[in-house]
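A single protein chain has been omitted; all remaining protein chains appear in their positions.
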């Protein structure tokens, strides 16, 4: 019985932390954001050297073959450093899609370059996970796609896209396929890239090697756990920053961290966020070890963590006073990262409704 | 333009406050509660001398003919003193029923003794206001009632009952009518009396002088405003008690009211509760002056105030520490009064749903 | 209780409506920019002449010279809002500096500044907060050293909203460094063109530079440009801040936003269903409606207290805390109801309402912090409103 991280996992956390501190300092994050770049090539390359791109890709395809808990630790570190890098789609959802639903030849063709970080994959599953807005939806027929997909993750400069259609299937499309129109979507979070894809009779490679419905379920579950972990990382960093700032900033002749109101704000943040860590670990672990529990646990993990995340983002900003509201300190990068995580792939309200449905609590 | 209390209303508040301080001290409240009495005859009589029983009864029937805002000020004072007295049913709902739906002879028969406080009227409208539980419901046919009514207000020792049936009608039944079985219901709040009525072919006097459906609506609206006002009174008393206690109790060498956490708890209570006062005033005023707005305003006033009430009841108890949890200080009488108000005649969730329906926000 | 305004006021309302129908077409279409356009200046002049702005400011200072009448002011505001017309120039010079000068300025200062400020000829900015002095404003460090008949000012101000376009600044500086912190401050006014002043835009989390930092390096200001005397600055600043605090947490603004969300939830569709049909969002909407209504009626209560010259006590102290929080919660509901669309910003496709909900969500957080953080507000409510003890003095370490 061990509910905790292995030595290897702690080392992974450690080396990731050091790496990101070095290659993704705030100034660099700001640079990427100011230039509206899709991601930081430096960070992506550095992560690639640690094997992040292939973390979930089986070893026989050149990956690390690690568990989703390892991926969650990476997501947490990325959130902690507001790292401007692809991850959720390209390193988590796409490998799962190919492993679960790709044919052997599709796996052989795409998994090795994904694992090596040579190609980036965007994923379009928003309509399945969050519901349909603005008449989005992609239909597949005779290997051709039509319609549009919104909120494509890791969209910017993606080489391939994996698209969920309205019928439960999964398809792979080249980033430069004829008939494909790409429209960047600007969100509050300038550290990650979102976009819209419009399809006019676009040629697609359907994933035919497994149960696409199951693969989609597992992609969405995994991505939700990643977004929760990203918020955990961003939130814990905001708490740390608030505690640090409160220990330095003086008002009325004393550091503000000695005022009980400020202390209690910090204590409340920590005591709300810390249990989320345990829930995320469990959810991530279940993806490999107890897959029948994962959908429920992923829904719980993301809804609780992103709700707490909103509270932390706001409260940590308040602890920083006016400085927290400026662009100068850059605290808002974490605030916005948490804001985006909350809404992507299922809002808390929607996830709780799904959780109720899974448990048979909703009358047909 | 004047949104505030008149001189007369301030005098009413003042004399009521003094009266209740004298005739309903905590020891007396405790005595009534310990002996499980329906109400305090002393308090009831003293209130009667001020004209409380007839506050809403027209002057031609021996009452004061005042507005619902005056009644709300009385309810607030009763909550403030956790007064063990009939009021909401006997002094508010029953007079409204008779004025709106009683025939001239019914009015002449019942309003004067009600106004004089010589008889007490219980009212059974829970099923219409809160929904049906445990198969409650009263049917009327040929002047006879059958079925059962739960959560009858001002139940104990009532001389007459006004009953809402499942068809939208209102009926008057003598407290000792043959076939009527009376069962007391014990709630957390020992200062007010609730009961169940079971009817087996009970003879009833149907109110035939007006629009019973409209009368029921106005009875429920008025009662909800009274319950909100009662919570306002009880809540503001709990805040005052918390502030006082925090100013006396010393821990760690200083009064606890000088700790910022305690100060902020008190500030939060006050800043949540104070706007409720304005909302209650408006809702009560609308009952006389803008009746088309009342149902919506009553729903808002009761849902907001009783939600805030729960927060205040809990927080004021916490400020009192262990002492707040004991029976000794008697703080729990207010806590429980607020608890009962919250659930009676429509919970906050239900009231908000009704408010949405009234505004056409719920699809048919 | 009487929610009617009475015949005298309804007659006044008709007058205002008459003005609007006669002159409404002269109102500038775009407004709200820091520097008033010629059109807006002309409009302001027209309004003053008709007693529709600067109404109670004496004629000799360029105002209309009417007796104060809160209801008439309210009727003017109601009618202008209803007609969607700008109610004249709105800036810190008019809302904060003019009342301060009326209360505490010398006759010469009033003559020099009030009329020109009212007529949009002089634009002011406010130099109060400093990077090191936020909640603890009295700890400000900007120094004014004596040099003959002048002060030499060195230091830095922050959160100065219209600094880039302002002509003059009203500014708190430390003139007596040896006195206790509250007693060493003076209130100076000087031209923003004085050599040694540098204005840098201050970008906030919204991505926009709604504020500025202002740096002073050896800025020379005649001693005569002081308001209310040396060491009186803290007193003057508090007179000014009274006017600012009244502006934050306006419940009518929340009412407008509530209406926008109600519309949004009727229009937006998710999976082919209107958002208003989602019971959870609808419940939150109704809950916020309760709070907005309560604060609107609360505003009527405060208005009545003003009319009667009564001190509304704690009822007044809670307005900023409640009002800003409700606004922030309204924005949060809109974002949540919009789901993934709610995170879009800037000039994104699919953006709703120009991204204003996200902007408000962030900017309102700034307002919760600014003008007295929520923590300071709670201190004030507890200490002044509930009479609880002040924070005890800390022992010297």
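Each chain carries a letter (A, B and C) given by its place in the written order, and its residues are counted from 1.
The criterion applied here is as follows: contacts are C-beta pairs under 8 Å (C-beta built on N, C-alpha and C of every residue); 3 or more make two chains touch, one makes a residue touch a chain.
Remember, it's a predicted structure, so these values are computed and weren't measured experimentally.
For the chain excluded from display, the touched partners among the shown chains of the whole complex are A, B, C. Interface note for the absent chain: among B:87, B:155 or B:259, the touching residue is B:259. Annotation: of B:6, B:187 or B:359, B:187 touches the absent chain (contact as defined above). Within the full complex, the residue among C:90, C:280 or C:307 touching the omitted chain is C:280.
Touch with the chain omitted from the figure is made, among A:69, A:97 or A:312, by A:69. Touch with the hidden chain on the side of subunit B covers residues 126, 130-134, 150-151, 183-189, 196, 250-254, 259, 261-262, 310, 314, 317-318, 321-328, 331-332, 335-336, 339-340, 343-344, 347, 349-350.
Interface residues of subunit C with the unshown chain, by the touch rule above, are 279-280, 283, 392-397. Residues of subunit A in contact with the chain left out of this view: 1-6, 67, 69, 239, 243, 246-247, 254-255, 257-258, 260, 263-264, 266-268, 270-272, 274-279, 281-282, 285, 289-290, 297, 300-301, 303-304, 307, 349, 352-353, 355-356, 361-363.
In the analysis below, only the chains that are shown with their structure count from here on.
When each chain is reduced to the mean of its CA atoms, the one lying nearest the mean of all protein CA atoms is C.
Taking each chain's centre as the mean of its C-alpha atoms, subunit A lies 52 Å from subunit B. Taking the mean of the C-alpha atoms as each chain's centre, subunit A and subunit C sit 40 Å apart.
Within subunit C, the positions touching two or more other chains are listed as 375, 378, 391.
Of all residues in subunit A, those touching 2 or more other chains are 259, 261, listed in ascending order.
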